[in-house]
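A single protein chain has been omitted from the complex, and every remaining protein chain is retained in its original position.
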Amino acid sequence: MNASTAPGPVIDADFLRRWLATAAAVVDREADRLTELDSPIGDADHGSNMRRGFTAAHAAVELEPPQTPGGVLTLVGSQLISTVGGAAGPLYGTLLRRAGKALGDGTPATPEEFRDALRTGVEAVGKLGGAVPGDKTMLDALVPAVEALSFALDAGAGLADGLAAARIAADEGAAATVPLQARKGRASYLGPRSIGHQDPGATSAALLVAALADTAAEAVA
Amino acid sequence: MNASTAPGPVIDADFLRRWLATAAAVVDREADRLTELDSPIGDADHGSNMRRGFTAAHAAVELEPPQTPGGVLTLVGSQLISTVGGAAGPLYGTLLRRAGKALGDGTPATPEEFRDALRTGVEAVGKLGGAVPGDKTMLDALVPAVEALSFALDAGAGLADGLAAARIAADEGAAATVPLQARKGRASYLGPRSIGHQDPGATSAALLVAALADTAAEAVA
Amino acid sequence: MKMLINVAESVVADALRGMAAAHPELIVDVEHRLIVRRNAPVAGKVGLVSGGGSGHEPLHGGFVGRGMLDAACPGEVFTSPVPDQMVRAAAAVDSGAGVLFIVKNYTGDVLNFDMAAELAEDEGVQIAKVLVNDDVAVLDSLYTAGRRGTGATLFVEKLAGALAEEGAPLERVEALARRVNESSRSFGVALSACTTPAKGSPTFDLPAGELELGVGIHGEPGRERRGMMTSGEIADVVVDAVVEDLRPDAPVIALVNGMGGTPLLELYGFNAEVHRALAERKVPVARTLVGNYVTSLDMAGCSVTLCQVDEELLRLWDAPVSTPGLRWGC
Partner (left out) sequence: MKMLINVAESVVADALRGMAAAHPELIVDVEHRLIVRRNAPVAGKVGLVSGGGSGHEPLHGGFVGRGMLDAACPGEVFTSPVPDQMVRAAAAVDSGAGVLFIVKNYTGDVLNFDMAAELAEDEGVQIAKVLVNDDVAVLDSLYTAGRRGTGATLFVEKLAGALAEEGAPLERVEALARRVNESSRSFGVALSACTTPAKGSPTFDLPAGELELGVGIHGEPGRERRGMMTSGEIADVVVDAVVEDLRPDAPVIALVNGMGGTPLLELYGFNAEVHRALAERKVPVARTLVGNYVTSLDMAGCSVTLCQVDEELLRLWDAPVSTPGLRWGC
């Protein structure tokens, strides 16, 4: 069984709408857990922030569905910026807006174009927030996820398998934030006391990647 | 053994100074319990009020000991008025000031004079606060105590036995406030919810009477 | 229960030292427990004196200053002050025009102020007294100590204070104070009990999911316990209780008061519901004051006081006031 020969899912506006619906549902379901994670090392709002943002983004996309995958991501990003606030709003919003803009007006996107767009978005997060992997932020899930996707695609895997690998990498990245001392965001105020807790943003990032993997898996099924 | 033939304690300034020392000690020891009783049906200050007042009164009397029993009671009453505040301050203060004034300048007082002075004081409490026995106040201990003392003296008992009877009556009176609905003081705000709790003022009144009984018992021993 | 204190015994004295340090515009006599307007007595002006147990801050000490009280007598926590304080306060603020004692209707406060009035008059100060008894949660009957004084105290102190500032004589200030009290009603709700320094644990148990209706401001339980309600439902109950008793046929000033432990964010949200409830009951609101003014230490909860006003009372409300706790127009 060679993954690259399986018919990959088409990365069009509809694919990203389905991702968004899945992501909004999973964020809603996991909101309390995200807020719990944000309590010992943050300010107990990450779950409600993400829920508010993804609910609004989902509603906006369903109201006037963009025709291109880039259009969907850009709209979701703008919605997050306008509704989330906090650190996560500008960071996730910028990620998706930059990714959307990188995709341009074309449709559908190839897996490689999609991967490059995500990488552009994740790099923008790093630039905006000044964080690097290891600082105990969402980047600790996002960066390995994009790298895993990239590695899989380069090795000839299809999008679904590439995203399945990205999901594992994101999960591992999120879990690996536990022993880290935070150097960015609110958790950094705690100094060494931030050690021993999983970063809420890395956790939500892993959820968003997982939603992407699920959407792709369903498309090929 | 006929109590009335036992040499009664002499009711002089020294006797009341010893009473005050005993009362101050017992109030100090029982302050937390009085405050506890004042919590469910009051404002949780009766114990600290009484402790503050009796500590101050005791210090004042020791600093410049009055020469007559009336002088001691009057000074204690004035000190209570100046230091206790709340309902208990003016009420106990008036009781002791009026009793002290009723004793006049003579020394020592006879048991009957002492009983009459206490009755005058307790009546002044009733007048000042507008309460009658059964309203769930300090009067529910004070009135039966004076009556028991009076009854015993009339029956030929000595002061020590009379006060022993008063102590029992005060204790019973305090205990009997439990099923009453308060009609005066803070507890009355609770309406029927004041039922089932012992009145803190009746409890402290019983302590003061007990201190009197103890002082007399020690004097005859 | 943790508190920001040294020892329970020194809480009031410590607070007075802190007031002295923060408010050089006031005379704070820590030894005799008095807070006095710096320029007292103001020539020709009726002196206003109030006081009561501590734990209700900014009431009363925070309401000393131009346009409100001339002096306040803080007692121990939840304990009426003693007559000596009031007598000394009266002497300090009497310009010869007499002194009005503003007394919340609690047995302790009434008895101590009564004694003080007698003593002050012996010393030649003309004393008038007004009892504040606005709390509709308590039945005003022979079977209670009468209605408690709560939020209306702020209205009496502010409005009588403004009239006194205008130079009105004692009878008029007293009459107005009485009228303000009669035009005002309050009702309070607790979401948690408070903790006095002396006791160190909550004065009553209030389980999660329940609240107390009709509480006073001394940590005493209320008349009724109910399951937890939304802020809108609470506003309906509270406004109903007040409006049914007051039956206003003119605009009111609304005091939406926090008990101390409820965040201002929640209090403003509650104010929105109070305004909605009043609008539904066709009660026009002329002015609104939202904040922690008549508190009960760290108790979570709120109370609403409505004061029905006419032109005169509204003018007096808007008149300049300059105190630590209430300040506008100067």
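Labels A, B and C are assigned to the chains in the order they are written; within every chain, residues are numbered from 1.
The rule is short, and it goes like this: a contact is a pair of C-beta atoms (placed from the backbone, for glycine too) under 8 Å apart; a residue touches a chain by one contact, two chains touch by 3 or more.
Because the structure is predicted, anything quoted here is derived from the model rather than measured.
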Which displayed chains the hidden chain touches across the whole complex: A, C
Contacting the left-out chain in the complete assembly, out of A:I81, A:A102 or A:A176: A:I81
Subunit C, residues in touch with the chain not shown (by the definition above): 1-7, 10-12, 14-22, 54-55, 57-58, 62, 77, 191-192, 208-209, 211, 228, 230-232, 234, 256, 260-273, 275, 285, 288-290, 292, 295, 297-298, 300-302, 322, 327-330
For subunit A, the residues touching the chain missing from this view: 35-36, 39-45, 47-49, 52, 81-91, 128-129, 181, 183-186, 188-191, 193
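Just so we're on the same page, only the chains that are shown with their structure count from here on.
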Chain located farthest away, centre of subunit C as origin (C-alpha): A
Centre-of-Cα separation between subunit B and subunit A, whole angstrom: 76
Separation of subunit A from subunit C, taking each centre as the mean of its C-alpha atoms, in whole Å: 55
Residue numbers of subunit A (touch at least two other chains): none
Residues of subunit C whose C-beta touches two or more other chains: none
